[in-house]
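My questions all concern the structure below.
Omission of a single protein chain aside, the complex is shown with its protein chains in their original locations.
So, chain A:
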Amino acid sequence: MIGLRAPTMVTIGLFVLMYAVFALQFPYMATPRVAGNLLTDSAYLGILAVGMTMVIVAGGIDLSVGAVMAFSSLLIAIAIGNWGLHPLAAFAVALTLGAGFGALVGAAIHYLEAPPFIVTLTAMFLARGAALVLSQDSVPVQHPLYAQMASWSVPLPGGGGLTLIAVIMIAAFVLGGLILHRTRFGSQVYAVGGDARAALLMGAPVGRVTILIYAFSGFMAALAGVVFSIYTGAGYALSGVGVELEAIAAVVIGGALLTGGSGGMIGSFFGVMIQGLILTYITFEGSLTSWWAKIVIGLMILLFLVLRAAGDSRWLNRLRALSSGARR
């Protein structure tokens, strides 16, 4: 199932084309340093997109990821600064909490038969509120290990480097890809997303799958929080506001359908990279407002909807019937 489907090919093609066009205008954009920056600056969004892909393929949605990320980054900063925990212990606490919180969300969706939109919206308010209760200020992390983690990188030829958080992001995509495309659980995720009732009839444990995918998404959101705290060297309750929508956009640009049963990790990866690329270009250009990024992302999602509809033979038939009806 890991074979590249048509929508994924379109996403990759779009990315390559855009990069080529941008690099023609600003040759500097083609340097390894900029490519390395693209991965580093997209790390937290990429990790969120890994969890989001899993959820969307299963036909769900998770609006809580940005808030969980902010909560985790703040919790880590406070745990290290005020409670004296070692950073690694703080990470373990945050990741466990994230996964547990996600499992609760999944359980609520399954057992209460509530729409994921409402349940995860509630979870978003809960996590953001809890973060603001922890602290309204931005809390700096001062620990020698943090400075090391922030500056560690594999140097790339020609300047720049592959930073630790970029490596974590790539590892998250590989892990997510293996789970989604190479395991029985992954097939069950597609089955649940395609048609939960049919999946149930075929013997897929829908309840278990639902709980696990939201636990996975919660875990990834907490991991994004870890990465975010390394990225900024601080935790802040109001970081990542609206980033859940960017993650959803990345997954959709990557070729997933919000109705479920379709999508993949490779597509989502390039969906994230395309967003980062547009932001980088706008900064390079220097006179455009960064709101253009939103407009271009919106146009892209529209493009994908149109391509989907055009690729759907039923839609084509309907169009033909309409036009022949008009001719008559």
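We take it that a contact is a pair of C-beta atoms (placed from the backbone, for glycine too) under 8 Å apart; a residue touches a chain by one contact, two chains touch by 3 or more; residues count from 1.
As a convention for this text, contacts and distances are computed from a predicted model.
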Per UniProt record, name of the chain withheld from view ["30S ribosomal protein S6", "Xanthine dehydrogenase family protein subunit M", "ANTAR domain-containing protein" or "Putative sugar ABC transport system, periplasmic binding protein YtfQ"]: "Putative sugar ABC transport system, periplasmic binding protein YtfQ"
Filtering A:A166, A:A234 or A:V272 for touch with the omitted chain leaves A:A234
Hey, which of A:V10, A:V119, A:L162 or A:A247 is the one touching the hidden chain? A:V10
Have a look at A:M18, A:L85, A:L104 or A:L245 and name the one touching the chain we're not showing. A:M18
Hidden partner interface residues of chain A, rising order: 10, 13-14, 17-18, 21-22, 25-26, 28, 31, 33-34, 37, 40-41, 44, 137-140, 142, 147, 150-151, 160, 228, 231-234, 236, 239-241, 276, 278-291, 296, 299-300, 303, 306-307, 310-311
